[in-house]
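Structure incoming, see below.
Every protein chain except one is present and positioned as in the full complex.
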Amino acid sequence: MFFASDNGGPAAPQIIDAIAAANTGYASAYGNDDLMESVTQKIRTMFEAPEAKVYLVATGTAANALGLATLTQPWQTIYCHRVAHIEEDECGAPEFYTNGAKLGLVNGVDGRMDPAALESAINYTARAGVHNVQKGPLSITNTTETGTVYTLDHIRALTKIAKSAGIPVHMDGARFANALVSLGCTPAEMTWKSGIDVLSFGGTKNGCIGVEAVVLFNPDLAWEFELRRKRGGHLFSKHRYLSAQMDAYLTNDLWLKLATQANDMSAYLAQEIANIDGTSFVHPTEANMIFASWDRAGHRRAQNAGAYYYFWPSDHSLDGDDDEKLAARLVCNWATTKDDIDQLIHHIKG
Amino acid sequence: MFFASDNGGPAAPQIIDAIAAANTGYASAYGNDDLMESVTQKIRTMFEAPEAKVYLVATGTAANALGLATLTQPWQTIYCHRVAHIEEDECGAPEFYTNGAKLGLVNGVDGRMDPAALESAINYTARAGVHNVQKGPLSITNTTETGTVYTLDHIRALTKIAKSAGIPVHMDGARFANALVSLGCTPAEMTWKSGIDVLSFGGTKNGCIGVEAVVLFNPDLAWEFELRRKRGGHLFSKHRYLSAQMDAYLTNDLWLKLATQANDMSAYLAQEIANIDGTSFVHPTEANMIFASWDRAGHRRAQNAGAYYYFWPSDHSLDGDDDEKLAARLVCNWATTKDDIDQLIHHIKG
Amino acid sequence: MFFASDNGGPAAPQIIDAIAAANTGYASAYGNDDLMESVTQKIRTMFEAPEAKVYLVATGTAANALGLATLTQPWQTIYCHRVAHIEEDECGAPEFYTNGAKLGLVNGVDGRMDPAALESAINYTARAGVHNVQKGPLSITNTTETGTVYTLDHIRALTKIAKSAGIPVHMDGARFANALVSLGCTPAEMTWKSGIDVLSFGGTKNGCIGVEAVVLFNPDLAWEFELRRKRGGHLFSKHRYLSAQMDAYLTNDLWLKLATQANDMSAYLAQEIANIDGTSFVHPTEANMIFASWDRAGHRRAQNAGAYYYFWPSDHSLDGDDDEKLAARLVCNWATTKDDIDQLIHHIKG
Partner (left out) sequence: MFFASDNGGPAAPQIIDAIAAANTGYASAYGNDDLMESVTQKIRTMFEAPEAKVYLVATGTAANALGLATLTQPWQTIYCHRVAHIEEDECGAPEFYTNGAKLGLVNGVDGRMDPAALESAINYTARAGVHNVQKGPLSITNTTETGTVYTLDHIRALTKIAKSAGIPVHMDGARFANALVSLGCTPAEMTWKSGIDVLSFGGTKNGCIGVEAVVLFNPDLAWEFELRRKRGGHLFSKHRYLSAQMDAYLTNDLWLKLATQANDMSAYLAQEIANIDGTSFVHPTEANMIFASWDRAGHRRAQNAGAYYYFWPSDHSLDGDDDEKLAARLVCNWATTKDDIDQLIHHIKG
């Protein structure tokens, strides 16, 4: 009954097998391995982007911070949702990698930026010229931090504003696969065809050990990105083991199958929770995360039985009134089973 | 016949097995996994340092830059050998992580800093007070970049100067195991007993996939280090796969066995080269790297037959006079075989 | 009729005279001049702080950024009002000097932080440990950007929260003199007796050419501050001309007389505006700035007659409906005369 995060589960067996298979003989270091060539070709094909440059790093924070730094001057503002991972969960990595850019926080319900709020934030920026921090890139998280998904229309409403303001667009796709499966569109539609310039394409949360691809749809940024990656300590010498993960992830639609499983389990869990009297949802369930609320007695039974998940916000506690409703975040991953869910539901119901 | 680097070879099978074995069920993320607890205990025991704090990252550059940044103010000088990895091979990562510290380059033969040159560099620093960059940490690389090893006496001669000047000491131990095996001393003797405060303890070059431990002998630095690691994007969510590598590496003296094999092959290679007429050595062979010189005809035969290694300096070329002597760097790793070496020697001899 | 800012007016003649008087013979450079010794003694006496360290720089942005950087780690949050100068008017200088700290924006009416909002912002910070940016200093602007003044009770309500959270406190006193005159308290009461650790003590806006003192009530920070000042390019070689300004400013209560004149003129202007039919105030008038609103016809008459001031917000325009009310910011300085004000009022009235 582990629903704390999609980074607590095991890797898919295909990923482990790929690492073992890559472990033969000598290979060129630092990204010049043959498997990386295969990864690049797969991503270019999949994204219908034959000119795109593709780089691997091991963490989502590195992918976001390096991608953003390549788009941002130190005296600029990065626009993102108030609860974006880059604002809330990276200990200031974007500020570090950009040498002090600001994050301009944009409101919006269910973790999605409101286009009017974005436009207003952009227009407010740099109104007094040299005295102000200037306009910088927009960063869109899809799947959002609250488990919702920006539709193509949502994305385009935001990128249209960005393009009018002359600013580039980054997508934090730590849960890209979950969003794509949810939308049923193509990778190209979800990215460059909708105005995305740089993508963090996540593997870690969706069944890999630790690998994220940064996709630069504008290849002019490539050399600067490579220097920033090296200087940040994120260029692997034995790079083949990153390549092997990503290559296996993209083979035979593994990445889509894993995300489909996570999303399906999440939908099943949401339905089961909805069937319990007195539960309610904080955000709609659109990918692999559920934000739902029920009484403390139910939480107590579930957690005492070994269920592992975070309250939302996290400072809630099991101590207190039985009937008080408390919200929780429940995350499914590719390894979540119906049985896990049935057990959880059983304990919540009591 | 791959002698280009110790990062081109495969991982030891025990490392791969450990990753596969770790791939079961759920584990706490971000270093709170059980395997990490085991790693910490093993390192504390091995280094006779029950208070030490231990952290894992995936690259040597990250280990060095984070460790040094924790010891350095932005307005300080880091003293290191003129050809240190942190100066020559990290694209300015120390400058980036420290927010602009200087690297003060110290001369010395065979890649080892000369104590008098270090003392002179330290004394020269900050002689005009606030106008100058100030004194910062000393960084010692052992095994050095030129394949030599600082003995305990060497290390202590340098750390004594550092301690007199009130500055802390970092050791870049990307090839720590090779040096230790060469010296036949204990890990404690080679580090804190000789004045080392922070150690980058390498696994990647010696048979792992990608893992380095940073050992803080002074636990007061721990929280700052943790924040810097996270902010740098180097804290792994699925941390258990870093832990699994390091744990296997430290089990049953695997790390020492791998380094012994690499050093032994290097000694064998050095002896075989010495037996060829007209060869000479640029640096003594003390660990797993050889810097030797022979005629271009021999290089041409070897490289045409598929031998892979770098000239030293790297701008030499196969084009030119047959008889001209050119130096090369040859690196052995745990997977190097006598057969590899015999073949290489065969082609050099012609 | 210049009411655009208190940085557009001339310097007080005593300041110019002091510079001329200092221009004789040779003087030690870099702050070792005799006049600086006098400045330090005057400030220590005036602030009843015999241990305080005092440093001069030429701009308010330098004073704030250097003072804050000395109090802040790169991975921390600086708490300030949403419209603070450090957030809105320094092009990210605090982010640059701190190497990427975040500014945590706190709401509150009339430019004063609401204590409950501050407490909530602090409590929200670092709730997830290493994943979050950590708690850093509080920065209070007095006089605020909207012309109001924090009373001693206001200040203490905020610093009490900061002290409970273990964070230091900075005061941006670019208009310190105007606030002090308004409050009628002592410099010590307004600063260290109310919990302020580092003060930017402004001279430039109140009749100097360009000089601000940074007062460190905690002398332990002194050497780091000196290094940061030099490294930032803010240590003057011919320092005596900064010292001369500040020394004259503090002699015979010049600084208080200049601020009294500016505040008095502001009070007179506020009263005259209040007497005009249909005017209203956006913020209370408590120091030397007025935020008031009247019809566009009045603005048009005043500006066409040569009145110089900014709309508030600045994107208002003279084009449009005669009757529409538009807000303006009017700033008085030591050189503002009753005649300036009478003329302005005359034109507004029409």
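Going in written order, the chains are labelled A, B and C, and every chain counts its residues from 1.
We adopt the following convention: a residue touches a chain if its C-beta (ideal position, glycine included) is under 8 Å from a C-beta of that chain, and two chains touch if they have at least 3 such contacts.
Predicted model, so just to flag it, every value in this text is computed and none were measured.
Engineer: Would you indicate which residue among A:Pro10, A:Pro74 or A:Gly108 is in contact with the undisplayed chain?
Structural biologist: Answering carefully, the residue with contact to the hidden chain is A:Pro74.
Engineer: Just to verify: which one of A:Asn23, A:Thr40 or A:Gln134 makes contact with the chain not shown?
Structural biologist: With A:Asn23, A:Thr40 or A:Gln134 as choices, the missing chain is touched by A:Gln134.
Engineer: Which of B:Ala27, B:Val133 or B:Ile196 touches the chain that is not shown?
Structural biologist: B:Val133
Engineer: Tell me which residue among C:Pro50, C:Gly184 or C:Gly233 touches the hidden chain in the full complex.
Structural biologist: Of all options in C:Pro50, C:Gly184 or C:Gly233, contact with the hidden chain holds for C:Gly233.
Engineer: Since one chain isn't shown, list which residues of subunit B touch it in the complete complex.
Structural biologist: 74-75, 88-92, 95-96, 98-103, 127-128, 130-133, 313-315
Engineer: Identify the residues of subunit A touching the omitted chain, counting contacts across the whole complex.
Structural biologist: 30, 73-75, 99, 130-131, 134, 224, 226-228, 230-231, 235
Engineer: Please identify, in ascending order, the residues of subunit C that touch the omitted chain?
Structural biologist: With respect to the unshown chain, the touching residues of subunit C are 2, 4-5, 7-11, 13, 16, 19-20, 23-29, 57-63, 65-66, 90-93, 96-97, 204-205, 209-210, 227, 230-238, 241, 308.
The definition used in the following text is that only the chains that are shown with their structure count from here on.
Engineer: Mean of the CA atoms for each chain, then the mean for all of them together: which chain is nearest?
Structural biologist: Centroid comparison flags A as closest.
Engineer: Mind checking subunit B against subunit C and telling me if their interface is mostly the same residue numbers on each side, over half, or mostly different?
Structural biologist: Interface between subunit B and subunit C is built from largely the same residues.
Engineer: When the centre of a chain is set as the mean of its C-alpha atoms, what distance in Å lies between subunit A and subunit C?
Structural biologist: Computed from C-alpha means, the inter-chain centre distance equals 42 Å.
Engineer: In whole angstrom, what separates the CA-based centres of subunit B and subunit C?
Structural biologist: The mean C-alpha positions of subunit B and subunit C differ by 52 Å.
Engineer: Give me the residues of subunit B that touch two or more other chains.
Structural biologist: 227, 230-231, 235
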